[in-house]
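First up is the structure itself, then whatever we jot down about it.
Only one protein chain is missing from this complex, and each of the others stays in its spot.
The first chain written gets the first letter, and so on, giving A and B; residue counts start at 1 in each chain.
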Amino acid sequence: MERETLRAIAEAVLITARGPVTAEQISEAVGEREVEPALVEEVLGEIRDDWDTPHHGLRIERVAGGWRCATPAQLEPYLRAFHGVASRQRLSQAALEVLSIVAYRQPVTLPEINFIRGTNSAGVVRTLLERKLIRMAGRKQVVGKPFLYRTTREFLVHFGLERPEDLPDPEELIPGEPTPVPDDPPTGSAGPGGEDSGP
Amino acid sequence: MERETLRAIAEAVLITARGPVTAEQISEAVGEREVEPALVEEVLGEIRDDWDTPHHGLRIERVAGGWRCATPAQLEPYLRAFHGVASRQRLSQAALEVLSIVAYRQPVTLPEINFIRGTNSAGVVRTLLERKLIRMAGRKQVVGKPFLYRTTREFLVHFGLERPEDLPDPEELIPGEPTPVPDDPPTGSAGPGGEDSGP
Partner (left out) sequence: MNQVSTGKAEGTLHGPALELPSFSGPLDLLLHLIQKNRAAIYDIPIARICDQYHEYLAAMQEVDLEIAGEFLWMAAWLLQVKSRMLLPAVAESGEDPRAELVERLLEYRRVKELAGILSEVHAMRRGMWPAAVDAGLEPEEVELDWEDVDLEAICRAYVEVMERFAADHPPPLEVLPLRYTVERTMRDLYGRVRSEGMVPLLRLLHTRNDTEEVVTAVVAMLELARLGGIHAEQRKAFAEIYLRPGQRELDMDTLLKEREEHGTRDAESHR
């Protein structure tokens, strides 16, 4: 095996591995007699030196259990900033849950959402408002007059829908295979106002 | 900001990001006026060229409107040996056919797919949904309001495309006969495997 190929393999292993990697493991993965751990170790040292310059954003380092790939510490603020930028295009599981409740039960109030989820969802509702996926739509005429929430135009555009009523029924979601559909939660006094009084 | 620092940031972002990254995102994360997307794009091109050598085990490529970092395909046998996993699952002929139909006729409904293939494709559509290669994108406003399907960003990443339009057009590849293709499948006509096909 060419030394440059071995080097490429070592790099590929390091950037795809989740934890530290040993020279023995790489040697074993290559499976050729002449590629001994000592040789791999040597190549890993070379890689470390090559990457260790200001214009590179990755480092190979020796740690307790072997070698691992990491980013230089001084770049952390940028990675953090990037993470923040990228997370605007992501949605937490909690946000997806609240969004689905608003979508399927609109108009709905925060107390009702909290009741269904069994946890306070005020922060998530705020995030969804900021992202313009839900909007306020009047107040419910009950004690405390809580705000009612509905999905927005942007929500419909994202899902390719004309109306919120076009959201899939759980039964039609999986063709041929019925999904268990839970009964509606009780809509009594404490329930999440099924028989809703609109604004 | 020094160009080499920008380069290092771009590298660090690419190896830690979980999907394609745009020059705009990196520019925003850096947050300096002179680091415009065009400059970042230039630096990303540099990185691509620098990494594209036999002694490197990572590559970056332009895909799905952004850039992403992955290992070169020819190193796969070693990665599989190292990670101890079987080769990633192949797509069946049926799956590739459905994917092709969705790719070049999107958005498209299941009845339309069934009609073109002449066979029921519900199971294949479900598999492709699970593999996140296609997604539900609304409903067609016709009787029965069938779901519409589109390809995903994952599809673009998997097939190395920037946009769905970048798919080759098979018509150009088939020499000889001109191929008059109907704009819409003649739904409702008496062909086998039409609307409600299915064994």
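Here is the rule we use: contacts are C-beta pairs under 8 Å (C-beta built on N, C-alpha and C of every residue); 3 or more make two chains touch, one makes a residue touch a chain.
Predicted, not measured: the structure shown is a model, and the values here were computed from it.
Undergrad: Using the definition of touch stated at the top, determine which of A:3, A:90, A:126 or A:145 touches the missing chain.
TA: For the chain that is not drawn, the touching residue is A:90.
Undergrad: Which listed residue (A:99, A:125 or A:148) would be found touching the missing chain in the intact complex?
TA: The missing chain is touched by A:99.
Undergrad: Name, in rising order, the residues on chain B that touch the hidden chain in the full complex.
TA: Considering the whole complex, chain B reaches the absent chain at 12, 14-16, 18-19, 58, 68-76, 79, 87-88, 90-94, 96-97, 99-101, 103-104, 116-124, 127, 129, 132, 135-138, 147, 152-154, 158-160, 167-168, 170-171, 173-174, 177, 179-182, 185-186, 189, 191-193, 197-199.
Undergrad: For review purposes, identify every residue of chain A that touches the missing chain, sorted by number.
TA: 12, 15-18, 58, 69-71, 76, 79-80, 83, 87, 89-93, 96-97, 99-101, 103-104, 116-118, 158-161, 167-170, 173, 179-186
One rule holds for everything that comes next: only the chains that are shown with their structure count from here on.
Undergrad: Measuring from the mean C-alpha position of chain A to the mean C-alpha position of chain B, what distance in angstrom results?
TA: It comes to 19 Å between the two C-alpha centres.
Undergrad: Taking the complex as given, what residues does chain A use to touch chain B?
TA: Touching chain B from chain A are residues 2, 4-5, 7-17, 21, 25-26, 28-31, 53-58, 69, 71-72, 75, 78-79, 81-82, 84-86, 159-162, 166, 168, 174-176.
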